[in-house]
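Yeah, one chain of the complex is gone here, protein chain that is, but the others are all in their spots.
Our next item is subunit A:
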Amino acid sequence: MKVTRRGFIAAALAASTPLGAETFAGSYAPDAEPIGQGIWLVRGADEAIGFANGGAIANSVILATDAGPLIVDPGPSRRYGEALSALAARLTGKPPARVFVTHLHPDHSFGAGAFDPRIVAALAGTRVELDRDGAGFSDAMYRLLVDWMRGTEVPRPGLALTPGPLAIGGRIVRVMALAGHSAADLALLDESTGTLIAGDLVFHDRAPATPHADLALWRHSLAALASTPHRQLVPGHGPLDPTAAAIAQTRDWLDWLEQALRDAVASGLDMTEAGSLPIPSRFAAVKAARYELQRSVAHLYPRFEAELLPRIDS
């Protein structure tokens, strides 16, 4: 018998959890909220990935077209992707025509396995990043989510997107190729409703995650989104934003985070101390703020130390 690393890990965890393979009865029930003509938002939990939420923490969007629905971000697992596919078919009476993966992170991308790869589209950079990091994500997701992940494989989107308008079944979505949250971040503008689907370039009342962040590029992309006329914005995580608050809030968090960590390095603090820094009261409503600050310390602090601490070799 060949036992893969992730199979072994999943088995070991299943054996030690009360929700083992035999008793696992979890099922996803994604809920679609209409946010315009032929467009629905499927909200993720504003939490960290965990067994209790099955990893369903990212927002997804369904758009109706004459050719069949478009799905933006198929979620964390094959089973979630299947549930989303069924939901889209129920809403529109047609099977999905196209699935868009906004970026590599598994809470957004790993549900792609529920669909024919020939209808799954992503930026070329996202395909490269998935090839590089997908296996590692897979190990971590199987370990955390165990049975929720059954049948889930690393996504291999079959279609590469290029910037510009894309017409499908009478609907026009504008493809924007940006970066900063990851090396390749897809945003989509649904022209008929003026809905900007921002992926994880924008978080709303939920703290931004930075595992692959390039903060300068991210700010640049936020400026590009802000200067794209739109009526409402779907963030990667958090509630729909009809007021342009979410772009500003994401920018405010990133600016605060970077300066706070740079000040911490310049003040002689170590990583655990930086993770305990006070979070400004203006972020009181931002969910998962402490959790993401501590993750960001892990992602960014050694880099800032290498930049800011002077050489003292003798």
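A few remarks follow.
Quick note on the criterion: a contact is a pair of C-beta atoms (placed from the backbone, for glycine too) under 8 Å apart; a residue touches a chain by one contact, two chains touch by 3 or more; residues count from 1.
The criterion applied here is as follows: contacts and distances are computed from a predicted model.
A single chain of the complex does not appear, and UniProt lists its protein name as "Sulfur-oxidizing protein SoxY", one of "4Fe-4S dicluster domain-containing protein", "Cytochrome b N-terminal domain-containing protein", "Sulfur-oxidizing protein SoxY" or "Regulator of SigK". Considering A:P34, A:P163, A:P242 or A:P280, the position touching the chain not shown turns out to be A:P280 (whole complex).
Among A:A167, A:A266 or A:A285, the one in contact with the hidden chain is A:A266.
Across A:D214, A:D252 or A:E305, the single residue that touches the chain missing here is A:E305. Within the complete assembly, A:A140 is the residue of A:I35, A:A67, A:A140 or A:V175 that touches the hidden chain. Taking the complete complex into account, residues 9, 139-140, 143, 211, 256, 259-260, 263-264, 266-268, 270-273, 275-278, 280, 291, 294-295, 297-299, 302, 305-306, 309-314 of subunit A touch the chain not shown.
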